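With one protein chain removed, the remaining protein chains of the complex are shown where they sit.
Letters A and B mark the chains in the order given here, with residues in each chain numbered from 1 onward.
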Amino acid sequence: MSEAAAVATTPPLVAPAQPRPVVLLLRRSWQQARTKVGVTLVLLLVGIAVVGPFFAPHSPSAFVGAPYAHPSSHAWLGTDNLGRDVFSRFLWGGRSVLGLAIAATALGLALGVTIGLFAAYASATADDFLMRAMDVILAFPSLVLALVAVATVGPQLWLLVLVVGITTAPRVSRVTRGSSVEIVERDFVRAAEAIGEPRRKILLGEILPNVASPLLVEASLRLTYSVGLIAALSFLGFGLQPPAADWGLMINENRQGLTVQPWGVVAPVLAIALLTIGTSLIGDGVARASSGIERGSDEE
Amino acid sequence: MSAAAPVLEVEGLRVEVERTGIDIVEEITFDVGAGEVLGLVGESGSGKSTVGVALLGHARRGARIAGGHVRIEGRDILGLPADQLRALRGRTVSYVPQDPGAALNPALRIRLQLEETLAAHGFGSSDDERALRLEEMLDEVLLPHDDQFLRRYPHQLSGGQQQRVGLAMAFACRPRVIVLDEPTTGLDVTTQAHVLETVRSLCDAHGVAAVYVSHDLAVVATLADRVAVMYGGRIVELGPERALFKNSAHPYTRRLVEAIPELSGRHALEGIPGTPPRPGHRGAGCFFAPRCMYAVERCTTEFPPAARVSGRHVVRCFRHEDVLAVGARERRPAAPRPQGPSETLIRIESVNAAHGDRQVLFDIGLAVRPRECVALVGESGSGKTTLARCVAGLHRSFTGTIEFDGRDLPHDARARDRKTRREIQYIFQSPYSSLNPRKTIGQIINQPLRLFFELNRQQRYDRIASALDRVQLGPSVVPRYPHELSGGERQRVAIARALAAEPTLLVCDEVTSALDVSVQAAIVDLLAELQRDMQLGLLFVTHNLALIRTIAEHVAVMSGGRIVEAGKVDDVLDSPQQDYTKALLADTPSMETALAAAERE
Partner (left out) sequence: MRFLWHGITGFVIRRLLLGLLTLLLVSIVVFAATQTLPGDPARAILGRSATPDSLRALRAQLNLNHSAIVQYGDWLKGLLTGNLGTSLAARQPVSAVIGKRVENSAFLMFLAAIVSIPLAIVIGAVTARRRDSKFDHGMSVGLLGLAALPEFVVAILLVVLLGTTVFQVFPAVSLIPPQDYPWQHMNELVLPVLTLVIAVTPYISRIMRASMVEVLESDYVEMARLKGMSERKVLWRHSVPNGIAPTIQVIALNLAYLAGGIVVVEFVFGYPGIGAAFVDAVANRDIPVVQALAILIAAVYVLLNVAADVVTILVSPRLRTSLK
C-alpha cells in the first residue's frame, strides 16, 4: 500500500453490474432469430390448441355433410371420414396432444434431474447402479416400450403420461449427470465441502444452478420428443379413442381419403410439424446462447 | 554472436481482429541474427504469442495479419502465395508450440509425425536417407530412436518427451529461424533445464535465429541474448539482455523485474496495481500510463516513439532518461520473519496416503506452528498437493495422524467439528475453478459467514466489506460475477472468502501458478502481509523455490511422496544437504544467476 500515493489511480471496473446468469441466458437466447421463430410457432400452436375450441363453428362430433366433402362455406376445411367438420375437429384436437406431452415431459424432467444429480454426486456404486437401471429403460425404443405397456393395460391416458415420462427420464438423467460430473470436479464444490456445507445444499446451491443451461436445452428437446411420441401413439390408435378429436387420431382416420380430401390429414400433420419444429428451434437457440456465453466468459 | 546481416527482420508488423479491425499488436519491429536468441517477454494479453505465429505468416482464428513485413533472409514472407508459404513453414522457419501434448496428433504414431515433416519438404531422396535423418534428429534431442519408441502414440510419452519430439520436428529441416512459444510451460524444473540446454546447443550448432516467447523472465534471462518486452500489443523496450534487466529504461520493465521472486529473497515482492488493457480498450497515449508512477500529462495523449538509449537498446517512453537516472530503486527489504512460539498448530505424523491403490505419500512428518509459515516445495507428482488436501480434509484415504490444536483430526472435512472447519481454510490453485460462476462475489464470501456465524444483515455486509478491503478490493465487486474479474482479482476473492471465516491456518495450494508474474508478486506480498497482520499459520504449497524466501520461515522439500529435506528456509536454501535439493536449486532459473553469468562473459 506504500505505492498507493505515488501510483496513478487504477481504472475502476468499468462494466456495469450484470444480471443473474439465467436472465442473461434467456435474453441472449431471444436475440437469436431462430428462437424468435420458434417462440412464434409455439405460441401460435399452443394458442390454437388452448383457445381453438372456443372458435369452432361446429361441435367436433356433429355431422355436417357427406364424408370427405370438399371445403365449402359450411365446412372450411371440408369434412372427414364420417362427415364431421374438419376445421372444428382441428381446433379441438390440439389439447390432448399438448396436455399429455407437457405432463409427460414434466414428469420425465423431475425424475431425470433428481436421478442425474444424485448419481453425479453419490458414491461410485450408487452411480453405477442408477445408470445401469437407466440403461435398461434405454435398451429399447420408447415407442416399443409404450406399446408393450399399452398391450398390457390398454390405451389409458394416465398410462401414456407415465410411460412417456419414464422413457424421458433416463435421457434427462444422462445429460444431468454428464454436466454435473464436470461441475463436481471443480474446485468451488471442493471448497464448499471443505467448509462443511451439507450435501443437499451443495447439490441445490452449487451444482444445480450450473447445469441449468444444458437442462433448459434438454427440456425443450424432450418436449419436442414427447409431442412426437404422444402424437404417434394417438396416430397408431393407442391414445385418445374415437370419437374424440385428436390431431394424431385424425391423421390416421382420414388417411383413406387423402386423394379425395387431403385437409383432414394435412391440417393436423402441419400443426404437429410446426409445433415440434418450434420447440426444437427454441432449444437450439438456447443452446447457442449458452455456448456463446461460456466462450465469452472464458476469455481471461 | 550476431552475424553481419540479420536472418530475421520484422518491420512494423500489425495484426488485427478480423471482424472489427481492432489492433492486437502493432508497430512490431526487431531483428535477429544467426545463432542469436531473442526473448520476447510479456504478460497475458501482451500479444507475444500473436507475434510468434505471425513470424510464420499465420494468424489465429479470428485474427488477420494486416500490415508490416517479416523478412527471412531478405525475403518478405507476408506477401507470399499460400503454396510458397507452406513450403517455408517447417523448412525455413519452424515453430515449437506451448503445449506439446495438444500439438501432437493423438491418432498418429510418433514416427509418422516426425517423418512427414521431412517428406513434405523433400528432405532425403530415399526412405533410407530419411530414416537416417530421423535417427539424427532424435539423437540431437536425446530421445531413443528404436522402433519401439517410434511406434508410440503421443499420449504414451511424458511431457518432457513430447516437447523433445516437438523440438526434433522443428529442427528437422535445419531451419534458419525458429519460434518457440513458451515451450517449457508445465514442465518440471529439471526437465525444463534440460530442454533449455537442448535449445541453446541446437541453436548454436546450426546457427539458427531463435525467437523465444515467454512470460517467465528468469528463463529468458538464462537463455536469451537480447530481449524485447511487450505490453498492450507493442514492444516497449528492446535491448541486450543484461542491460535491459539490470538497467531497464522503461517503467514497466523495471516493475516486471522487481516482481520476479529471487532465490536470495533479499527484497519483498511487489506487484503492479491495475490490469493491462485489452485490445480495443487501449486509449490514445502510452498504454502503461494508468499504472505508471512516472506518468505525466504527455503520456496520456501521445504514444512515445522509439528512443535510442545506447547501441542496440531502444525504448518507448518519454521519461526513460529519468527512469535510468534513478538507478536501482530503493526496494523494500523483505520483512524480518518473526520468531514463532513453541507450541504446535498442526502436527502431521507418519502419514501415508494413497490414490486408489497407488501410494503417494510415505511416512510424512511435519509441523506448523501458530503464526508461522511453512512452505511445501516439490515438483508435480511429489505429493505436496495430496498432503495439503489431507490437512484440509479433502483427501480421505490416508493413515497416520494429523493433530490440530492438540486434537486428532477426522480425515473427512465433513466429520470435523465446526470450529476446526472454520479455523483451517484452503485456497485453491485455479481462481477460474474455485469460485461458483453462478454466484455473485457477495454470495461467495457470505458462504463461510452463513455457516460459521450468527450475524444480522448489517453485520454480514460489514464483514464482507472488510474481508474485501483486506485483499485490496473495493465493495463495488460485491454484486459482480466471477467472470467479470481478472485472474488476480478472483484469487483475491478466494483469499477474502477464506479470511471471512477468521481462520488460524491457511493452506495455500499453488495459489499463484495460474497467474502472471506481476500479479503473482502482488498476491504473495498480500499473503505475507496478511499472515503478519492477522497472525495466521500458513502452509504454502508451491513448485517455485524462488518464492519461498519471501513468505516462509520453514520449508519442507518433497519428492516422490517423501520429505527429502526440511528446516529453516535460510538453512535449506543457502546450504542444502541433500542431492535432490541441490539439483533443484541448480536447475531453478534465476535472474540473478543469469545476470551474474552474463557479467562474467
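Everything below uses one rule, namely that contacts are C-beta pairs under 8 Å (C-beta built on N, C-alpha and C of every residue); 3 or more make two chains touch, one makes a residue touch a chain.
These numbers were taken from a predicted model, which means no experiment stands behind them.
From the set A:S88, A:S179 or A:T276, the residue in touch with the chain omitted from the display is A:T276, counting the whole complex. The residue touching the chain not shown here, chosen from A:S29, A:S88, A:S142 or A:S213, is A:S142.
Residue in contact with the omitted chain (choice from A:V64, A:L77 or A:V150): A:V150. The missing chain lies against chain A, touching residues 34, 132, 135-136, 139-144, 147-153, 224, 227-229, 231-232, 235-238, 251, 255, 258-259, 262, 265-266, 269, 272-273, 276-277, 279-281, 284. Residues of chain B in touch with the missing chain: 53, 56, 58, 60-61, 86-91, 94-95, 97, 99, 102-108, 116-117, 120-121, 153, 155-156, 169.
Basically, only the chains that are shown with their structure count from here on.
Mean C-alpha positions place chain A and chain B at a centre distance of 47 Å. Chain A contributes residues 1-4, 6-13, 15, 17-18, 21, 186-188, 190-197, 206, 209-210, 212, 296-298, 300 to its touches with chain B in the complex. Taken together, the chain B residues at the contact with chain A in this complex read 44, 270, 273-275, 289-293, 295, 332, 392-394, 413-414, 416, 418, 421-422, 425-426, 428-430, 432-439, 447-448, 451-452, 472, 476-477, 479-481, 483-487, 494, 497, 501.
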